[in-house]
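Encoded as structure tokens, the structure appears first; notes follow it.
One protein chain is absent from this view; the other protein chains keep their places.
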Amino acid sequence: MIDAEILERHNRQREAAHRRDLEYLAERLARSGIALEVVLDELATFEVALPTWAMAAGGTRFGRFPIPGEPRTIFEKLEDAAVIHQLTRATPRVSPHFPWDVVDDWAALRAHAEALGLGFDAVNSNTFQDQPGQPHSYKLGSLSHADPAVRRQAIAHNLQVVAWGQELGSTALTVWLADGSNYPGQMHLRRSFERVQESLAEIYAALPEGWRMLIEYKPYEPAFYATVIQDWGSALLLAQALGERAQCLVDLGHHLPNTNIELIVARLIGVGKLGGFHFNDAKYGDDDLTAGSIKPYQLFLVFNELVDAAREGVPGFRPAYMIDQSHNVKDPIEALLQTVDHLQRAYARALLVDREALSHYQETGDVLMAERTLRAAFETDVGPLVAEVRRRRGGALDPVLAFRESGYRQQKARERSTPATAQAPGYA
Amino acid sequence: MIDAEILERHNRQREAAHRRDLEYLAERLARSGIALEVVLDELATFEVALPTWAMAAGGTRFGRFPIPGEPRTIFEKLEDAAVIHQLTRATPRVSPHFPWDVVDDWAALRAHAEALGLGFDAVNSNTFQDQPGQPHSYKLGSLSHADPAVRRQAIAHNLQVVAWGQELGSTALTVWLADGSNYPGQMHLRRSFERVQESLAEIYAALPEGWRMLIEYKPYEPAFYATVIQDWGSALLLAQALGERAQCLVDLGHHLPNTNIELIVARLIGVGKLGGFHFNDAKYGDDDLTAGSIKPYQLFLVFNELVDAAREGVPGFRPAYMIDQSHNVKDPIEALLQTVDHLQRAYARALLVDREALSHYQETGDVLMAERTLRAAFETDVGPLVAEVRRRRGGALDPVLAFRESGYRQQKARERSTPATAQAPGYA
Amino acid sequence: MIDAEILERHNRQREAAHRRDLEYLAERLARSGIALEVVLDELATFEVALPTWAMAAGGTRFGRFPIPGEPRTIFEKLEDAAVIHQLTRATPRVSPHFPWDVVDDWAALRAHAEALGLGFDAVNSNTFQDQPGQPHSYKLGSLSHADPAVRRQAIAHNLQVVAWGQELGSTALTVWLADGSNYPGQMHLRRSFERVQESLAEIYAALPEGWRMLIEYKPYEPAFYATVIQDWGSALLLAQALGERAQCLVDLGHHLPNTNIELIVARLIGVGKLGGFHFNDAKYGDDDLTAGSIKPYQLFLVFNELVDAAREGVPGFRPAYMIDQSHNVKDPIEALLQTVDHLQRAYARALLVDREALSHYQETGDVLMAERTLRAAFETDVGPLVAEVRRRRGGALDPVLAFRESGYRQQKARERSTPATAQAPGYA
Partner (left out) sequence: MIDAEILERHNRQREAAHRRDLEYLAERLARSGIALEVVLDELATFEVALPTWAMAAGGTRFGRFPIPGEPRTIFEKLEDAAVIHQLTRATPRVSPHFPWDVVDDWAALRAHAEALGLGFDAVNSNTFQDQPGQPHSYKLGSLSHADPAVRRQAIAHNLQVVAWGQELGSTALTVWLADGSNYPGQMHLRRSFERVQESLAEIYAALPEGWRMLIEYKPYEPAFYATVIQDWGSALLLAQALGERAQCLVDLGHHLPNTNIELIVARLIGVGKLGGFHFNDAKYGDDDLTAGSIKPYQLFLVFNELVDAAREGVPGFRPAYMIDQSHNVKDPIEALLQTVDHLQRAYARALLVDREALSHYQETGDVLMAERTLRAAFETDVGPLVAEVRRRRGGALDPVLAFRESGYRQQKARERSTPATAQAPGYA
């Protein structure tokens, strides 16, 4: 963790300017009838889970560029996560990925997390890679595989992941499948879907009390012709077939070009099947870039749907917020600090939308003013709001700079062995 | 209609070569254990409905280029449709669009069609344009409009369309909505969908015995930010909410870039909600080009799913086949003749797929051979098959050339007044 | 024009809050070493041309919804343009489209514009529609047509447009071609391009002293398989072949999905071939929505390249700024007022970028801080800046609301006959 004194000094140096900005914002919002404190209280409730798999440098099929001080184990990843939570005060939980994060002593891991002030969010299974010694290969599918032996192995893995999750106090299983095909004909399109449904039903039936299943969809990659759960419609069919505790998970990067994602979010809210999010951003495919870094307005429009549903009190509306990114060129800790900030800004802006006015303009067909109502919120510089929420809870006014001031990465670079240069991952 | 003698002469001139090609194909198929006659019989069952709105030259927002001899009324459109059916023997029904095709005397229209050997397929309502004297505008929506008065007007129009359809012997209502928004904020995303569902429920409740409702989806155009029924997932939710006789209609051009359409077809078949098709093709958006003209392999893969479902005997599988195209640069009759040929070729190829072998390769994970099984069917030149089906039923070996030989268009150009030059439709 | 008193009252009512916002912004910018006055001065130089064709309600191939008070002639369009300039003080020129805007008395038109304080920007030719009495049709192309007679007609039209432009004091010809093909084979891909080049060379050779030719590119619509000038690469080849006064025009809506437009802008700047812009926005195709309404960050990134080039003093950098939108659901005047505001905001934000810091982070490989430098500018609420620039030059603090307060549209609705309901433009 970062030395409290460093954090204090960081905040002290920025305090005067921050207060000035906040005062002005309070005055400005008051003009529109918005009470700063109310917004701050709502904003303070926002929490998002950190992915263990995004704590080290990510890569592409063309290569990976390791950085000094990367975490090598789940224990080290938790340390890094604790720093992110210390600076943002908005990431109290970590989402593990198995078997990557498997340990011998689960109690020790849980205790380690607790000592760091962290808990565990949804657990993730992995049937898109073969593990050493594994009897059957997932090369041609897992829960949808034509061979029942492969399906049984994949089901067993998921059940095992749930058991590990119970050890850690998790209450949700996220299922993302790489199942699909690269060529027309390779896979029977209907039967593979039926098999996934049957496999998921076995896992769903074994879910512990209070657990949810979150089903991801994705149109392509690593399968390049068809995937078994290709879009929200397919994920919805599965969630409908499984039952109330099965819901859909929206990964912002898992959509075809030009998709209106906020509209999908609205549809899933409308039928009570929005289970949660994997936040990230993308310009082309599943780029796994920093959330809000490419299409900040889109991120705001997604949060606008979420705040709208929360305000309305849509029954059962309780989405899980998680980050899923690949940090290929940024320091992962810095990137996650920035990500949390982007998410909070989008949320803060959505909180500022004058919903009464918006509703009025929508009902009366005043297109331009309805749009302006959203834009007024979007164009507000909510930086001071987000910083104030952090400050009040003991975090940093500017987490990225505070992190740099702390020298944490350099210290870890000394403590943790540098990984070897990563060779061509997509090639033999 | 075209003079029988012309048609006969056309076929006679091509007969020798045709027989030769057919003989070879029979021999070739026999080698793979396929009986030509069986395929011919199955192929002969294929029928597709012609759209009245595609009988005259189409256009874009930038303009329309009329051609001499275009039909001006539904009566003239039926004449042209009869010629298409005469030459192809595969288009015995016409799909009307209201109010464009409204007439004073429905009995006369029905008699006219019957005299031409034609019947009526699904009727289409139009709430994407304002009609002269209409009390409320559809500028900001119809069945989803925030104003109940507009919704009532749109519901009433649909009920009226059903009534007209009953006059004509139709048994299905196709609903395509332009409802949507051009700007974020313009429309409440969830409420507009709820309103569509309520409106459709009123129409559904009033459907005559034996009727189906076919619900189209479309991601954009003419709405450019969000549409109310944007994808198959949304159409499915509506069809589920309405009941068994509500199904989804797949227009091949109504998808985002890179969408795997055959996969959607498989999903809809899987849940018994595939209502039918609007056939066309596209490279970019809803281009409404000749079916199979841009992505012939995709069209084959769609038909592959259809034949697969039919062979399997999926309960309730009974999709309606319709064409929906815009003929901006081709003679509409010629384009439709070519379209029917393309559709039959895709169907014929799908019939040639060795499904037993395919299934075997899929189950044993032989990716390349599974793909090759599809390709073998796709690469077969099925022209002789399709021509033979036409010939046996009294049609033309080469419909487009037979049409040209008939001089039909030139005759109509003399009989029908030439339309005025079309001015900038997208501009004031 | 709008009564000066109404405008004054409008500003008076908002003055106190505006001053407060501006003071704070000045203080905040000063903290970052930016002088408000310098930014205001630069921002005040921004001017953008209004398109005459976007003054009335636009439409799609599915229909057009006219609004009361639409302008019917170029004279009325100039009146509306004058109101936009009065309120924004940033649109002193109008871009005409011929033959739509052809008049009998050019001197009268020019005098009318001058009286309204307006001049004329680039003139646009139209070879995508047939005009009554025109000997040859553009159905299958104009400057690229296989028939030399059609090309000659299209060349003559362009020369005529230049002559008309001279009457009006214009100094640029914008050429957008609908030339292309809907089906493979329709057009010889290489020869059609060669013919366009030859045709443009004739027009270029006849350009008056001081004139520029701006060449648009577009991947599709109304041609749906291939266009003759499909992308910036093709436009560049033409501009290179023609000469120094031929440059490329970037219409923001004329790109394939996911295109990085700011990168194209950078490339064209780099070779001195960025002629200008048609501003608008899009989510799917050439949607012609309000600039900045869908992807505000992209618009900022485009302006970032422009400001960067201007600051660097790239030789010959002198892009023409024009709007090209279709106002299907908003009041066109309001939409244009909003558009100008959006453009000015994007420009203002680009002016705030700390280029020295940015350059430092780029050179030292500090990815996150480089990005943050852009974001800091983007997240600044520049509304007060833009409003102040308008106020100082006699415009409105809030142009849209001032326009509504003026009652201008209602008055025109009384004066100008309401257009008839627009019928199915894409259909016969």
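In this document, chain identifiers A, B and C correspond to the written order of the chains, with residue numbering beginning at 1 in each.
Simple rule for what comes next: a contact is a pair of C-beta atoms (placed from the backbone, for glycine too) under 8 Å apart; a residue touches a chain by one contact, two chains touch by 3 or more.
Source: prediction; values computed, not measured.
Trainee: Would you indicate which residue among A:13, A:129 or A:240 is in contact with the undisplayed chain?
Mentor: Of the listed residues, the one touching the omitted chain is A:129.
Trainee: Check the options A:13, A:160 or A:182 and report the residue that touches the missing chain.
Mentor: Candidates A:13, A:160 or A:182; residue touching the omitted chain: A:182.
Trainee: Given the contact definition stated above, which residue among C:3, C:114 or C:194 touches the chain not shown here?
Mentor: Candidates C:3, C:114 or C:194; residue touching the omitted chain: C:194.
Trainee: Can you tell me which of A:92, A:119, A:222 or A:272 touches the chain that was removed from the display?
Mentor: A:222
Trainee: Residues of subunit A in contact with the chain that isn't shown?
Mentor: Touch with the absent chain occurs at residues 53, 55-66, 70-72, 100, 128-132, 134, 137-140, 178, 181-184, 186, 219-222, 224-225, 257, 282-285, 287, 289-290, 293-294, 326, 328-330, 419-428.
Trainee: On subunit C, what residues meet the omitted chain?
Mentor: 140, 146-147, 181-190, 193-194, 219-220, 225-226, 230-234, 236-237, 256-260, 262-264, 266-267, 269-271, 297, 301, 304-305, 308-309, 358-359, 361-365, 367-368, 370-375
Trainee: In the whole complex, what residues of subunit B lie against the chain that is missing from view?
Mentor: 17, 20-21, 24, 27-28, 31, 257-258, 260, 283-284, 293-297, 329-331, 334-335, 338, 345, 367-368, 371-372, 378-381, 383, 400
Simple rule for what comes next: only the chains that are shown with their structure count from here on.
Trainee: Got the subunit C residues that touch at least 2 other chains?
Mentor: Only 257, 283-284, 293-294, 329-330 qualify.
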